[in-house]
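Worksheet: the structure to be examined is printed underneath.
Complex shown without one protein chain; remaining protein chains in place.
A, B and C label the chains in the order they appear, each numbered from 1.
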Amino acid sequence: MKKVLGLALGILTAIGGFLDIGDLVTNAVVGSRFGLSLAWVVLVGVVGICLFAQMSGKVAAISGRATFEIIRERLGPRAGGANLAASFLINLLTLTAEVGGIALALQLASSVEPRLWIPVAGLAVWLVIWRTRFSIMENVTGLVGLTLIVFAVAVFLLGPDWSTLADQAFHPKVSAQEGQASYWYYAIALFGAAMTPYEVFFFSSGAVEEKWTVKDLSQSRMNVLVGFPLGGVLSVAIAACAAIVFLPKGIEVSSLSQIVLPVALAGGKLALAVVIVGIVAATFGAALETSLSSGYTLAQFMGWSWGKFRRPAHAARFHLSMIICLVIAVGVLMTSVNPVAVTEFSVVFSAVALPLTYLPILVVANDPEYMGERVNGRLTNGFALVYLVIIVVASVAAIPLMIVTGAGS
Amino acid sequence: MSDLPEDRRPAGRVLDARLHLLDRQILDVDGTPVCTVDDLEVHGLDGSDLPGGTQQAVITSLLSGAVLATRIFGGRPPASRWHRIRWTHVSDVGTTLRLGVRSEELDVTWQERWVRDHVIRRIPGGSHDPG
Amino acid sequence: MLASRVIPALVALATVAGCAVGSSSTQADDARALTDPLQQASSAVATATIAVDLLGDDRVTPPVADTALVDQVAVLDEAAFAVTTLVPTDATTAGWQQDALAAVRDAQGSVVAARSWANDAGHGQQAVDDALDASAHRLDQLTTQLQDAS
Partner (left out) sequence: MILGDLLDAPVSGPSGDRLGYVVDVRFVLDGPLDGLLASPRLHGLLVSPRTGTSFLGYERTGVRSPALLARYYAWRHRGTFLVRWEDVDSVAPGAVRLVDGYRRFSPALHGPV
């Protein structure tokens, strides 16, 4: 019984933890402009993150080594250091977006302008990192984030024309008005939103934090293989809501306040309250994960003592670097930069940086020195190579497409 | 993989520096991360560095700190800025290097101690287990 | 490795590319450059309409409606900026620009009025809805006209 509960908890947390501000914004924007014609990208992204997270979790559980230790060791200080610089900056960008997302969601709940919420949100994130146990932190935000299921409920309540939605999803067409370049630019953005590198840093370091062993692998595999795809279903539901309400009216999503309107239309104030709680939990959870990831990447590269399971005094530089990152994120947001715009950039750059983290993990997952007999099987390697190609193509195409489309505008 | 003759099989374990030593995590006797192997110091047994078959050369210390910056950007730090961990302290070489001493007792962790004493311990809750 | 050096440069480039709406050469180019902000304005007015209707039906809380409307004010600001910074090629397109600016300004008025109403300070919902409808209609007409010209 206890085992079943543990399994259920893990899966529910994975669903709730899957969505962050990047998924929310990108799916809604894409839904309002392209309907469900990019839903296939979510599928590709979800399979990719399952594969990648599963591999890095397996490496961490068996060898006890987290992702960035491996990157440093395999790529050496120069290539590894460049990788660190890129990953760290993108992580910081994502952290900024998430903290901004918390503030925007709190604005919806209170009408108090986001600039007043930003320092509060930053402080709250830090307090949780400073004082709360890892498992509590992960389970609470994950479970509360599960309330985002209201997007899926809203799709049914809106009573859409299902054949239109199915037609968009299964026979993707690019409207003449949007153009091929925009379509593919948003395809990469969606892919980057589903496969953000911080999820992998967090997942593998979390495995070390929670002291996973080989025994925990089947549980983690279930969490990933069931939880992430269900999280992907919620992503598509967000896009569907926007496709049903906004696409016919020619409305382009550019703010968080628009994303919640279809839910209110479908379910009234109650649904609205639930979705706001869900967005706060999802962005707050992701803000925790990205802050920790910035500490993890830096500490693992430098060989510092790290981990939430230690007292802050026993991982001093790790905690100091997270404090500095949060201060920077809050500082950037206080310049009145639009968090939604920051989010859009962060997901695209996530796609750009993905090969840098993916390749070393793939290599180590095949190294018997680390993995013993549990090296990747042929099937996993087959999939992994297909994804290596997809990831490299997306990474190379992202920036040219960004320039051609003027960042999708 | 090549037509070259096989080297004689050595008596001890073979360690290729880049593959097995450099950039690996160093853990202390309690399993606390200390630093990474940023470079290695090698000396001849008679103290000179000359090759030429007259004498053996061995690794005397693991280095960390400023040598990382020079491995990335080039150049060579002055010897005064090398932080050494004597090979004497190494107890095991695997996917990590284990030491037989505690992290506290080593020179290389001075920054960690400085940040701990001047910043982290001064913030309330910094010395307690997460609740 | 390349990424760390190239990214900042490309961000700058992308930003510049994104802002390069201002200068254009033919009538068709001008029409196209004006259509984008007009569609943006239409999107803002349509969002405002949804927000007003939902508030009228008591399906959203006042803070959400207010936030949605403020966000649309910001979108209209962007649209107005894009229209005002266009350099027209000739007298005809200069006329279009004036029309577009008037339509966007009108939309701004409607959304601001809607926000006043949402904060219990304006006229009744009917008046607000009518104003939004009229703005939407005006924007649509002008957009169609410009699309035909481009």
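Please note the rule applied: a contact is a pair of C-beta atoms (placed from the backbone, for glycine too) under 8 Å apart; a residue touches a chain by one contact, two chains touch by 3 or more.
The structure presented is a predicted model; accordingly, all values stated were derived computationally and were not measured.
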Where the missing chain makes contact, among the chains that are shown: A, B
Selected residue (touches chain absent from view) among B:V67, B:L106 or B:I120: B:V67
Touch list for chain B against the chain that is not drawn: 1-2, 4-7, 9-22, 39-43, 45, 49-53, 56-60, 63, 67, 70-71, 76, 82, 86-93, 100
Positions on chain A contacted by the hidden chain, ascending: 74-76, 79, 360, 362-363, 366-369, 375-376, 378, 381, 384-385
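Following the convention adopted for this analysis, only the chains that are shown with their structure count from here on.
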Farthest chain (mean CA position) relative to chain C: B
Separation of mean Cα positions, chain C and chain B [Å, integer]: 60
Distance between the centres, which are taken as Cα means, of chain C and chain A, whole angstrom: 31
Computed distance of Cα centres, chain B from chain A, in Å: 35
Contacts with 2+ other chains: residues of chain A: 78
For chain B, residues contacting two or more additional chains: none
Touch list for chain B against partner chain A, complex: 18, 22-26, 32-36, 38, 64, 68, 71-72, 95-96, 103, 111-113, 115-116, 119-121, 123, 125-131
Partner chain B, residues of chain A touching it in the complex: 63-65, 69, 72-73, 76-78, 80-81, 130-134, 299, 301-306, 308-309, 311-314, 316-317, 319-320, 369-370
Footprint of chain C on chain A - complex, ascending: 78-79, 82-83, 85-86, 89, 107-111, 245, 249-252, 254-255, 257-258, 260-261, 264-265, 268-269, 272-273, 276, 345, 349, 352-353, 356, 399, 402-403, 406-407, 409
